[in-house]
Every structure is written in C-alpha cells, then in structure tokens.
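A single protein chain has been omitted; all remaining protein chains appear in their positions.
Letters are used for the chains, namely A, B and C, taken in the order the chains are written, and counting of residues starts over at 1 for each.
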Amino acid sequence: MMAFLLQHAPALVIALPLVAAFAMPMLSRLGARAVKAWALLALLATESLVLLLGRDVMSGNPHVYALGATIPSLTTPAGYPIRIIIEVDAMSAFMAMICASISMLVCMYSLQYVRKKGGQDKYYTLLLLMTAGMMGLVCTGDLFSMFVFLELLSVSSGALIAFHARRGESSEAAFKFMVVSSIGALMVLLAAGIFYGQYNMLNLAAIGGMLRFGFLDKVALVLLVAAFAMKCGAVPMHMWVSDAYGEAPAPVSAFLVVASQASLYALFRVCFTLFGVAAATEIMGWALVVLGMLTMFIGVTMAIPQKDIKRLMSYHAVSQTGYMLLGVGVCLAVLGNAAALGSFGITAMQGGLFHVVNHAMYKGLLFLAAGAIIYRTGTRDLNKLGGLAHRMPLTAVFFLIGAFSISGLPPFNGFASKLMIYESVFRFNPLLSVIAMLTSILTLASFMKVFHSAFLGPELPEYRGVREMPPAMWISMGILAVFIMLFGIFPDLVVQYLVGPASQALLDRIGYLGGVL
Amino acid sequence: MIDLPFIAVIVLIMLGISAAVLKRNMIKIVMGVSISASGINLLLVALGYREGGVAPIFTNAPAAQMVLPTPQALTLTSIVIDLAVTAMMLSFVILMYKHYGSTDSRKRRLSG
Amino acid sequence: MKGLLIRSLTLVLLFAFLMAAALQLNPFGSPSHTVMDDYYIRNGQAETASNNIVSSVVFDYRGMDTLLEASVLFAAASGVVMVLGRRGKDEKKD
Partner (left out) sequence: MKRKTDKSMDDGMSIIVKVAAYVLAVPITILGLYIILHGHLTPGGGFPGGAVIATLTVLFLVAAGKEKAKALKKDMISFAGGVGLVMFAFFGFIGTGTTFFYNILANSGSLFGMRIPFGVNPGYMWTAGVIPPMNMAVGLEVAASLSLIALVMFLYTMEDER
C-alpha cells in the first residue's frame, strides 16, 4: 500500500485536491460542517502524501511519472517524451511541501474566519482548486501544463480575491489581478508555442536537451521571465500585488503569498533548468539582481506611508520577494564561473530559497494576525486601531514574532536566511548587500510603527468588548509561530535537509534532463 | 518568402495587448485580452499546418498527409481556459459597474 | 501623459520584438520537426483505439491537461456563482 502510494504520489498530490474540489457541490447539500470537514480532510491527506513523497525525494530519489503510460517510469517510449510527465525533484518537493503546509493551515484558519458569510462551499472549492493549481505548477515537467496550472491558479485566486464582492474595491483588485495574470499566462503560452514550433516538444527536459539557443529561444526566454516576474510581483508590475493582497480575505492573502512563490519557482526553473549555462547567465543574473534590488527598495518605500494594515503588509511582501530574486539572481550570474559559484554562489541561492520558505511562514503569520485584528475589530485603518495588546495579547505576540522575523532579527528565521544572503551577496558586490540591509532596517521601522499604533497605547473605549481570537485561528497561527522559531534556532539543520537538496537539484540541470530523457 | 499568417497573428496579439493596456473602458480591456488569446490560438494552429494536409481523423479520411494533431489539442484546451477567464473578468466588470456606475477604469478607487 | 508615452513605447518595442520572432519561425505549412506528432498519427489508433487523433491527444496523451482545463471552467463557474450569486445581507467588515 505504502509503495503503491509512493509510486503514484506525484499524480495523486495533484489529483487529490482536485477530486475533493469536484465533490464539493455534492457535499454542500450536507451542510457547512461537512464542507469544512471535507476540505480539511482533503488538505490533510494531501499534506501527508506530500510529506511522504518529499521524504523520499529529499533522500536523493527524484520521482518521474509519465501520465497514462504503461509503467510510470516509461517516459520516452520512442526516444522522446510524448506524454505529460510529472517530474518531482528536490526543488519541486521543497515547494510542494510549502504549498501543502500553508494551504492546510490556511484552511484551518478559515474554518472560523469565514464563518458568518455565505458561499462557503464555493470558498473551499476554490481553495482546493488553488492548492491543486499550485501543486501542479511546482511538480509538472511540461511547459503547456504549466500554462494550464497557472491559469487554474489565477482563475481560482481571482475569484477568492473578490470574496467580499459587494465592496467594489475587491472586485476591482480581482479584475486587475486577472488582467495581469491572464496576460502573463498568455505570454507563457506564446513561449510554449515558439518552442513547439521549433522542436515539436512541450516537455521542459526534452526542450532543454535540444536547446540551440538561437534568436527564437531568446525571445521565449524573455517572454517566460517577464511573465513569471509579472506573476510573482516584481517591480514594474507590482501594482496588482498591493491591491490583491490588500483586498482579499486575510487567509487568502496568506495563501496568495505562496501562489506568488510558485510563480517564482517557475521563474527559477526556467532560468536554471530549461536554459542553464546556455543562457547569457551574466546578463540574466544581473537582470534578476537589478529586478530584485528595485523590488526590494521600491516595495519598502511604498509600504512606509500606508495606513491600511493589509496594504502595508502587501508592499512588504513585494519587498521580500526582492530578497529571493537577489539571492538566486547572484547565483545565476556566477553560474558559469565554477570558483565563484563554489565560494559564494551556492550560499546565495540557498539563502534565497531559505528565504522562500521563511517568507511563506512569517508573511502568512502576519496576514493571519492582521486577519484576527480585522475579525475582532472590524477595521483595518491603522489610525483607528490602538491598545489591542490589552485585549488580544496572543495576537500581539504572534504579530511581534512575525514582525521580528520579517525584519531579520535573531533568533528568528528571517535572520538566518537574510544573513546568508548578505554574506554571499557582499562577496559578489558589497553595495547590493548594503542596500539589502538598509531595506531590512526600513522594514523593522515600518513594522514597529504598525505594532505601536495597533497594539500599544491606552485601551480604546470602542474596543473594550474585543476578545481574543477563536481557537482554530490561534492554533494555525501557533503552528506557524513554532516553526518560525524552530527554523530560526536550527537553521543549519534546515539548510542541510531541506534547502541544500533543493538548491542542488536546481543546479543539477543534467540530472533533471536525465530523469526524463 | 514572407509568412503572412504569422505576421497576422502577431498583429492580432499586439492589437489585443494594446487594447488591454491603453483602453479605459473595462469591457474593452476584457476584449483585448480575449483577442490576444485568440491570436495565440491561431499561432498554435498555424504552427501545426502542413501543406495540403487534412484533419488528423481517420474516419473516412482522404488519402493525404495529416496536419499535426497536438496544436489542435492545445488550442482546444486554451480556448476553454480563455472562455473561463473571460467569464470571470466579465463578472468582475459587472460588479464594478453595479458599484461605481461606470465601466471607466479611471473612476476606480484603488490607487497604484 | 507621460504614462501613455511609456506604455506606447513599450508596446512598440514588444511589437518589433515579436515581429522579429515571427519572421524567424519555420515557413508556414512546412514544420521542420514533427517527431512527436508523427508518433501520435502513427500509433494513436493502435494505442488508444480512437479514430480521432485529436481526441486521443486530448483525452489520452495529454489527459491531465484536459482534466485541468475542465477544472478551470469549474473554478470559473464556482467563482462567478460566488461573486454574483450571493443573496442576502451577509456583507460586513474586511
């Protein structure tokens, strides 16, 4: 049974949340309790399956699964791949674990957060579909499937952003998000079409193996990088992020962070695996680094004057994306240079990837804490809030943990990953490192302002009746907080067992191609 | 030799994207996204065409070379996805029209 | 009007870029590589027993895509119902 599950796990992690979502219209007849239980159960099953798969993959055993072939490992019946192939290497497993864990916690949080509003079965359906889209995006080894998963992700998250549709602003944010993401997805499709026209292949590994790097390939590279950078909220296209994260319900915002990171994963996958050293790595790497620097700095400067607590956090999310782009971009820039890669390139990439998982956790925690504030007080205007620490001490503690972590204070996990980025980037170019540190300080200043205005100060009369948040909400936040502490105290273990294999897998282009061909 | 179909496809895609970027009316933005999606579908189909080919269906097929089947399958998929995206975006436009009383994107409240 | 200028400039650049790419594609009507599609045409009938090769690509060789595409439509339907179909006064904070 275990071996059977493990063998089919790459397909099942995508299929499970999908089927659970399809069954939702039937379950909704049984009432809201059944819907919630079913969604949580499905996500728990997905999570355990992903952990099972991830443990196997991380121990150096990548999985390849040809959908519909006579045996799962029969990828090339005629010398080339003809079916959709799911390829889970350590990097994919790493991202899949993040997605599954956060989706489970978000679902748990939602159990109470979206209690009073209608349309619950649709909410959980879309949550499950979004999980499936994310899992597929990080696991698939096929360029066209990537487009389809990207669209599934954007349609379902677009709908979830507009959950409070009567507010007007949220449908506006959702509209903006849909336009940006559908144009991005169309660019991916165009790139897939260009590759298909040249090589008659859609599989990432097969295209990578045949790559000639002519003019058309460069066009496709530019289209793919632009599309995924747009989707992950890098700077010239960051305007949708603040609206979408700000207007979505809080758990959905926490989940959208992971969705952006799935796009980030696709960006890395395209740069490292599809193109690899063949790409003009110096130029591409610098492009990512510059994009990262701009994203980091503009994000934080736009965050400081915000008055809306969730909008402020969204701009910080933009800013943190810059760190990941910076770390991985430095590695991409020195990919052709073995000495530099060994001495600081790999550390930079590990820092970037470590920051991905840390960001998912602390940003999730912060958004969930903001959600708790909104849930109890009904406002998100920082000028109206104040003195909440008297009434919601637990929320205050969780918020503080998230805020310290995002600002990179020891002993929280943000410190560990940022330290790795600072160290390695300093050896690449000291100026970049200084700007990154400055951004961190600005982040700390901004969050201290938020903490001060929302939690400290005298107890305001209008919030006298405010209570601590309900249990499902603080349990999910507590799990995140515990993991933030653990990752901050034992960063070396995390790097060794999670981030290290992932970064090795991303660098091992030959291994990825060899898995299929 | 100039390949007119590909040029037409690029013109179509750019028309759509220009409409999405430059127009103020949100219905026109939706139309723009749809048009560029159609352009890309046409590109896929055009890539799979073989001179004088017939559809890749064996039922009573004439004896001739067949065109490539994959682009047609991809196009089928992408048409349905485009339909779904359009439906989603139009429903947001309906909501905004109800809320703001206009389809003009300048009247929106959110900035940035 | 500075924004308009930047947008127009970007669009013109994109247009030139894509047009240059279009001119480099294989000539229309004679694709250069056809290994994957020839496999489908040659073996599709034997492997999937379907006369319609497009159907066998859609539902067999690339079946996952089709499942996903159907679920995109399902997501859109659920989303439209969720945002437009709700009745009652359950709108509140957040």
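Basically, contacts are C-beta pairs under 8 Å (C-beta built on N, C-alpha and C of every residue); 3 or more make two chains touch, one makes a residue touch a chain.
Because the structure is a prediction, the values reported are computed rather than measured.
Across the whole complex, the hidden chain's contacts among the shown chains comprise A, B, C.
Only one residue from A:Val35, A:Ala66 or A:Leu312 touches the chain missing from this view: A:Ala66.
Considering the full assembly, A:Leu12 is the residue among A:Leu12, A:Leu105 or A:Val425 that touches the omitted chain.
Mapped onto chain B, the interface with the missing chain covers residues 55, 57-61, 63, 76, 79-80, 83, 87, 90-91, 94, 101.
Where chain C meets the chain that is not shown, the touching residues are 45-52, 54-56, 58-60, 63-64, 66-67, 70-71, 73-74, 76-78, 80-81, 84-85. Where chain A meets the omitted chain, the residues involved are 8, 11-12, 15, 18-19, 22-26, 28-29, 65-72.
In this text, only the chains that are shown with their structure count from here on.
In this assembly, A is the chain whose CA centroid lies farthest from the centroid of chain B. Distance between chain centres (mean CA atoms), chain A to chain B: 28 Å.
Averaged C-alpha coordinates put the centre of chain B at 9 Å from the centre of chain C.
Averaged C-alpha coordinates put the centre of chain A at 23 Å from the centre of chain C.
Residues of chain C in contact with at least two other chains: 18, 21, 25-26, 31, 34, 36-37, 40, 62, 65, 69, 72, 75-76, 79-80, 83-84.
Residue positions 13, 17, 47, 68, 70, 77, 81, 84-85, 88, 92, 95 of chain B each touch two or more of the other chains.
For chain C in complex with chain A, the residues that touch the partner chain are 17-18, 20-21, 24-26, 31-37, 39-40, 60-65, 67-69, 71-72, 74-76, 78-88, 90-94. Note for the complex: chain A touches chain C at residues 11, 14, 18, 21-22, 67-68, 78, 80, 82-84, 116-119, 122-123, 125-126, 129, 132, 136, 144-145, 148-149, 151-152, 155-156, 158-160, 162-167, 171, 174, 194, 197-202, 214-216, 219, 222, 249-250, 371, 374-375, 378-380.
Chain B meets chain A in the complex at residues 13, 17, 20, 26, 29, 33, 36-37, 40, 43-44, 47, 68, 70-71, 74, 77-78, 81, 84-85, 88-89, 92-93, 95-96, 99-100, 108-110, 112.
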